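Everything below concerns the one structure shown next.
Here the complex is missing a single protein chain, while all its other protein chains stay put.
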Amino acid sequence: MAEANGRRNTADEDIRILAFLCNWCSYAGADLAGVSRLQYPAQVLDVRVMCTGTISPYFVIKAFQEGMDGVIVAGCHIGDCHYLKGNYMTAKRFQFLQRALEVFGIEKERLRLEWVSAAEGEKFANLIRDFTRTISELGPSPLRQGRKEVAVR
Amino acid sequence: MKEKVAGAIRQALESGRAGAVLFLAEEEGKLIPRLVRDAGDPAIERAYVGDKRFPASAFAAISLPAVDGVLAVVGRECDRRMMNELAKLNHLDLERVLLLGIPCSQELADACGCDHPVPPEPVAEAEVRPAEALDAPSRSMDIPERLAYWMDHFSRCIRCYGCRNSCPLCVCKDCALEREELAGKDCFPPDIPVFHIIRALDMADRCIDCGICELSCPADIPLRELYREVRGLFKEHFGYEPGISAEDRSPLSFLGEAADLGAHE
Partner (left out) sequence: MSAKKARKKEQPAPDSGSPIGAALVVGGGVGGIQASLDLVSLGYRVYLTDSGPSIGGVMGMLDKTFPTNECSMCILSPKMVEVASNDNIEVITLADVEEIAGEAGDFTVTLRVRPRYVDVEKCTGCGDCTAKCPVKVPNPYDAGLGITRNIRVPFPQAVPGAAFIDPATCRYFTKGKCGNCVKVCQAKAIDFEQKEEMRQLKVGAVILAQGFTPFDPRLKPEYGYGVFPNVITSLEFERILGANGPTSGHVIRPSDGKEVRKLAFVQCVGSRDCLVNRGYCSSVCCMYATKQSLIAKEHLATVEPTIFYIDIRAYGKDFERYYQNAAARHGVRYVRGLVSGIRERQRTKDLLLRYLDDSGCMQEEEFDMVVLSIGLEPPRGLTSGLGVGLNEHGFLQSDKFQIFQSTREGVMVCGAAQEPRDIPDTVTLASAAAARASQIIHAGRNTLLTRTEYPPERDVKGEEPRVGVIICRCGSNIGGFVDVPKVVEYARTLPGVAWAEERIYACSQDAQEWIRQKVREHGLNRLVVASCTPRTHQPLFQETLRTAGLNKYLYEMANIREHCSWVHMQEPEKATRKARYLVRMAVEKARLLEPLQEGESEVIPRALVLGGGVAGMNAALSLARSGFPVYLVEKEEELGGLARSIRISQKGEDVQAYLRDLIGQVEKEELISVFLGHRVVDIGGYVGKFRTLVRDSEGRESLLEHGAIILATGGRQHRPAEDYLYGKDERVITQWELEERLEEEGAEAPRSVVMIQCVGSRDDRRPWCSKVCCTEAVKNALAVKERWPQAQVYVLYRDIRTYGFREDLYRRAREKGVTFIRFADDVSPTVNNLGVKLQVAVKDAALGGETVYLDADLLVLSVGVEPNPDNGELAPMLKVPLNADGFFLEAHMKLRPVDFSTDGVFLCGLAHAPKSIEESVAQAVAAAARAETVLAKDRIITEGVVAQVDESSCSGCRTCVALCPFEAITFDETKGVARVNTSLCKGCGTCTAACTAGANRIQGFRFDQIISQIVAASKAWND
């Protein structure tokens, strides 16, 4: 994969997506997608947290720094959070972060916030399919291409 | 102006409204923060009212424990805002501080692009107009250009932590910027843009736009522009602007209700 540093238009193969999933809903939804054998692109790696409340905006920035092309934050629907209101903060933090990314020059589409319940295997699979498509269209993150190149432009 | 300020300092001490006053004094051509408890203290005569700035609120927070009763602080509108924010961070007891507000000069206001050069109830009146906002070159750029713009600036960072060290509102004992896992420990240059974005994000609901960070940055990174853009967005998104009042709270510091969560379902 090391040679994958040049920019491509639809580099489906090369897209790198990191998904933060809360244990109780979205991780379970992803489990259900698995149990239901719903097929989706393999370019996504996931990090399990107990609640999306744990997810700091730092993580997302760090993920971009580390060359991820897209980041998903997925948790329980508002009202369903296993910790009642943990995802209230998630909503606030990441709705804002999506917009703030643009201030720094990162497309807001690269961060997706989604509510996926434990019963929504289908929705989870669709989320991955759709997001992979979105990111493929955007192309690999410029931050992955080596900073100098960007800085020089 | 100078007399009025000196008068206000003395008055505060004599009336017993304040147990001590903190101000910047001109001593042999240098500016030195002074804490006086006695209305007869000769330093009061040398109280400075020029365009030079110092983070009065941060000094206030430090000296407060040594003061009996209220500490009066000679400061600008920025200082008032800083104090409000420090109070929210539990680092300053507003009951025990009193601002002796002074207006900024028109030159300073213009240079700062400041829209609030006069504090409420200043100790001395002055005719100062709010200034035009400063240029934000990044604003009109498209997304890739903007990234390039920032990366270009950030790449000059020498990781001196000047921005953080000078920021009156950076109160964390352990700073995220020094965390190895986030921006690499002690590496030079720091990992960019993560280093600067992290700071910018934390400033979104905290920064009161005093601009001291930018003054301290030896690499001339337009930090004020960066933070101003982020806090502007924060205001647009949440309707919250730090500093203005001590009562309101950043939406990121309370859980709130589902109905207030915005468009997302």
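Just so it is clear, A and B label the chains in written order, and each chain counts residues from 1 on its own.
Throughout what follows, a residue touches a chain if its C-beta (ideal position, glycine included) is under 8 Å from a C-beta of that chain, and two chains touch if they have at least 3 such contacts.
Keep in mind the model is a prediction, meaning the values are calculated, not measured.
Engineer: If the full complex is used, which shown chains touch the chain that is missing here?
Structural biologist: A, B
Engineer: Who touches the missing chain here, B:Ser15, B:Asn90 or B:Ser140?
Structural biologist: Result: among the candidates, B:Asn90 touches the missing chain.
Engineer: Hey, which of B:Asp174, B:Asp220 or B:Glu247 is the one touching the hidden chain?
Structural biologist: Checking each option in B:Asp174, B:Asp220 or B:Glu247, the one touching the absent chain turns out to be B:Asp174.
Engineer: Counting contacts across the full complex, list the positions on chain B that touch the omitted chain.
Structural biologist: 89-91, 171-176, 179-182, 202, 252-255
Engineer: Taking the full complex into account, what residues of chain A touch the chain not shown?
Structural biologist: Where chain A meets the chain not shown: residues 1-2, 16, 18, 23-24, 27-28, 30-40, 42, 45-51, 53-59, 62-63, 66-68, 80-86, 89, 93, 119, 125.
Please note the rule applied: only the chains that are shown with their structure count from here on.
Engineer: Using mean CA coordinates as chain centres, what's the gap between chain A and chain B in Å?
Structural biologist: 35
Engineer: What residues on chain B touch chain A, complex-wise?
Structural biologist: Spelled out, the residues of chain B in touch with chain A are 138, 141, 143-152, 155, 176, 181-182, 191-194, 197-198, 200-201, 204, 226, 229-230, 233-234, 237-238, 251-252, 255-258, 261-265.
Engineer: For chain A, which residues count as touching chain B in their complex?
Structural biologist: Within the complex, chain A contacts chain B at residues 57-58, 61-62, 64-65, 77-79, 85, 88-89, 91-93, 95-97, 99-100, 102-107, 113, 115, 142-143, 147-148, 150-153.
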